[in-house]
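Right, one structure below, let's go through it.
Only a single protein chain was left out; the remaining protein chains are all shown in position.
Entry: subunit A
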Amino acid sequence: MSGTWINLLFDIIICISLLGGTFFILSGSIGILRFPDVYARLHAATKSSTLGVAGIMIGAFLFLYMEHNIVSGKLLLGILFVLLTAPVSGHMISRAAYRSGVPLWDKSVKDDYATALKAEEKQNQSQ
């Protein structure tokens, strides 16, 4: 293996991205454990775990590129796929939770979706 400073620098970047991704995944799951409500748990879950898995995938991509000279498009496609689908699935779960009657946290002060649903119902009745 030809040792240059670039290899060393990329090794350190790989370490930082792996540990950063693990930090975000762990903080997201601690948020899921500690938050009081389904909707707040979704807020903790989707964003931070998307960022964490993106960090780990970037680390794996750089490692395979430096070690084998393989440009693995599937890892980049995996990042893109998680980035596209995690917000969609979070939105669908939160809408299902609201429609199936899961109550909000008793200290939450604003419920805009209830007024929107009421307005939609009134419009349907007037038609």
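Throughout what follows, a contact is a pair of C-beta atoms (placed from the backbone, for glycine too) under 8 Å apart; a residue touches a chain by one contact, two chains touch by 3 or more; residues count from 1.
Following the convention adopted for this analysis, contacts and distances are computed from a predicted model.
Participant: Leaving aside the chains you can see, what is the UniProt protein name of the one that's missing? Options: "PTS fructose transporter subunit IIA", "Phosphate transport system permease protein", "Fe-S-cluster" or "Na(+)/H(+) antiporter subunit F".
Facilitator: Matching "PTS fructose transporter subunit IIA", "Phosphate transport system permease protein", "Fe-S-cluster" or "Na(+)/H(+) antiporter subunit F" to the record, the invisible chain is "Na(+)/H(+) antiporter subunit F".
Participant: By the contact definition given up top, give the residues of subunit A that touch the hidden chain.
Facilitator: 1, 3, 7-8, 11-12, 14-15, 18-19, 21-23, 25-26, 28-30, 32-33, 38, 41-42, 45, 49-50, 52-53, 56-57, 59-60, 63-64, 67-68, 70, 72, 74-75, 77-78, 81-82, 85-86, 88-90, 92-97, 99-100, 102
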